[in-house]
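Removed: one protein chain of the complex. Kept in place: all other protein chains.
Going in written order, the chains are labelled A and B, and every chain counts its residues from 1.
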Amino acid sequence: MQTTAEQIEQDLLRPLFHSSGKYWIAVAIATSLLLAGVAAFGYQLYAGIGVWGLNSPVFWAFDITNFVFWIGISHAGTLISAILRLTNATWRRPVTRCAEAITVFSVLIGAIIPLCHIGRPWLAYWMIPYPSERHIWPNFRSPLAWDFFAISTYLTGSTTFLYLPTIPDFAAVRDVSTGLRKKIYRVLALGWQGTPRQWQRLEVAMHIMAVVIVPVAVSVHTIVSWDFAMTLVPMWHSSIFGPYFVAGAIFSGIAALILAMALLRKFLHLEQYLRPIHFENLGKLLLTMSLLWFYFTFAERLTAWYGNSPPEMAVFWESIRKNFAPLFWTMVVCNFIIPVPILAIKRLRTITGTAIASATVVVGMWLERFLIVVPALEHKFLPYSWGTYRPTWVEDTLMASSFGMMALLYLLFSKFVPMISIWEMKVGLQSHAGVPMVAPAEGQVALEGPQ
Amino acid sequence: MAHKWGMVVDLDRCTGCEACVVACHAENNIPTAGEDQAARGRAKHWIRVERYWEGDFPNPRVRFQPVLCQQCDEAPCEPVCPTYASYHTPEGLNSQVYNRCIGTRFCANACPYNVRFFNFYNPEWDKPLQLQLNPDVSVRSVGVMEKCTFCVQRIKAAEIQAEAEKRELKDGEFTTACAQSCASKALIFGDLNDSTSEVARLASSNRGTKLLGELGTKPNVTYLERGTWEDANHG
Partner (left out) sequence: MERRDFIKISALSGVMATLEGCRSAEKQLIRFVPEEELIPGIATIKPSVCTVCSAGCGLLVRVMQGEAEVVRHGQQGLIKMGLAKKLEGNPQHPVNQGKLCARGQASLQLLYHPDRITHPIKRIGPRGSGEFQAISWDDALKEVSAHLGTLQASGSANSLAFLSRPLSGQRGELITKFLKTYGAPPPGWYQPFDEAVLRQANLLSFGHAALPTFDLASADYVICFGADFLGTWNSPVAQSIGYGEMRQGRPGRRAKLVQIEARMSQTGANADEWIACRPGMEGVLALGIAHIILAEKLAPQGAGSRPGPLIAGWQEGLPGYAPEAVEKQTGVSAVVIKRLAHELTQSGSAVAMIGGPPLAHTNGLFNALAVNALESLVDKQSVLSFTPQVGDAAPVQASLAALHGLSAQPPQMLLLYEANPVFSAPPSARVREALAKIPYIVSFGSFIDETSAQADLILPDHAALESWVDNVAESGSSRAVASLAPPAVLPLHDTRPMADVLLGLGRQLGGEVAKALPWATYDAMLRAAFVPLRTRPGSIDVKTDDDFWDAAQTQGGWWSSTSTTPPGAAVKRAPLSAASPEFAGAAADFPFYFLPYVSQSFGDGSLAHLPWLQELPDVLTSAMWSSWVEINPKTGDRLGIKQGDLVEIASQQGTVRAAAVLSPGIAPDMVAMPVGQGHENFTRFASGRGANPLSILAPLTEQETGSLAWAATRVKIARAGGPEQARLVLFAGGMSGFPHEEQPR
């Protein structure tokens, strides 16, 4: 199969200029889900947060589950993109932008959720450290204050990390556009002309971001895990939470990425670019993460069980064999029992196979967050105060709308930005042709086909 | 010396009558949840009498345990509040500053004693029940956390009165609503820093334990163990 640079541009820019009917249907569905969420939130503001299913003692449930879930999903992007860039894995090229986009949007959703779940959302800005008229700063000892800083840093960083490599592509769009579109993309392209100096700056900037974003990403999810681990709640107060959450985040993030890629491949006709090898490699990463997830889960549960501390065992048995057992074992099936064979056996590790495994992992990881939050809160130290939790339609709607928002942002993104980095694919072409992979030092990109 | 407010709960005196529970509601403007909200786990009893069964018929045993905010010296609810709504006063109280609370509910999750309660809705009283509301206690709006304050309005009123009269506070001059109603004197409130006070004397009893003391929360509520007949009459 011969791919020329022109072909690349044509294929990857096509979605920006043409949309199928299916696209608009998808947008419509995503938008209605989002609007349903907005309406539900409006109802919540009007009637009070009592319209949720929270109670005493389960003061966090769907809200925090979804928060952690979305922040978790965000890890794929930046980590894949950053680590794969740093390790020079060439197969990453078509994957990086999809991944980085997932990161930015899921962090955004993850950042919005806490604003919606607090009792007085109109005062959320008190989390911002500014010299307030109340003569008081936020409490920097609180993990929620850490969340604020971590997530805003991560959001800024990952947006930058997404934006930088898009600049040359914005320039490419600008160059083939007219009228209003041209004006917009000219602004977005920041005057990119593709000079060697600009390329060099871009490479340096991206390298710095790639190095910086990794610890940021690790710290973000560690800090999110400390929302739980810093309390004394039985089965929360565990030092394993930091690494456990980061590993789980990467795990769910890769799964989300694979799903997104599978959908893009099908609906944007990117079969040439998102090839089985990509799914294979990501599938292997997913397998590694599944094994790692299993290891962490087993280690955490084994130590709790062995220690046999009564408050912890009350929570432990809830998940293993009591009220939450169905959800717990579903989670194990979704995160381990289904994915591992699919991903380990080469014959099954196809695009369809990895997509199925990823779908179960996404479900399983959502369940994992839920099972961390709710059983522990239902069963704290004093049995007289144990309780139960059931979500209401408001929480269900808000959760569905978070998926709608993700889909909508992603769909809109695909309309305005090439989902696969054009210039990186061109560089990839070159490298395939034996030319060094770094950006050309001088002059144009050589448009020679592969030998 | 500054005051350090504390309480002693004598489990051998507590009869489980729950006068304390109703007295607290009356004193502190706690809204009644109603059947539906209570069924959903939103009843707010700042002090509750826990009951634990042991054994089966014909030898069942019951233990009553009044639980209220322990006003911990090392309160797990304080570091986690991002807006300092849960904060430790110089007199040893864990104070809930309603105006600062934005309702993250982190403190309620962090509290091992489950003594924090959240306003899921704006409170309402069927008229004219609102005429009974205590003007010395704020009514909490939706989205705000609340809990036992050791009747801080009574503490403040007594301190102001003593200062105006240029004298020290006397032990027993005032007390919390729950302790005031407790017929068997199971609840004793006072200044732990006043060595002559009844609460200081009882808190050092060899029957004294702390609820979930092993967690290191350093509660300022001391529980005196329920006696047994065999022990008691031998000193």
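To be clear about the criterion, contacts are C-beta pairs under 8 Å (C-beta built on N, C-alpha and C of every residue); 3 or more make two chains touch, one makes a residue touch a chain.
Predicted model, so just to flag it, every value in this text is computed and none were measured.
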{"item": "Positions on chain B contacted by the hidden chain, ascending", "value": "10, 12-13, 15-19, 21-23, 25-27, 32-35, 38-41, 43, 45, 48-62, 64, 126-135, 177, 180-186, 224, 227-229, 231-233, 235"}
{"item": "Chain A residues touching the omitted chain (full complex)", "value": "57, 314, 322-323, 378-379, 383-388, 390"}
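Everything that follows uses one rule, which is that only the chains that are shown with their structure count from here on.
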{"item": "Between chain A and chain B, centroid-to-centroid distance (C-alpha), Å", "value": "44"}
{"item": "Chain A residues touching chain B - in the complex, by the definition given at the top", "value": "47-50, 52-60, 114, 117-121, 123-124, 126-127, 134, 136, 138-139, 141-145, 148, 227, 230-233, 377, 380-385, 387-388"}
{"item": "Chain B residues within the chain A interface of the complex", "value": "37, 40-44, 48, 50-52, 65, 67, 76, 79-84, 100-106, 108-110, 112-114, 117-122, 141-145, 212, 215, 217"}
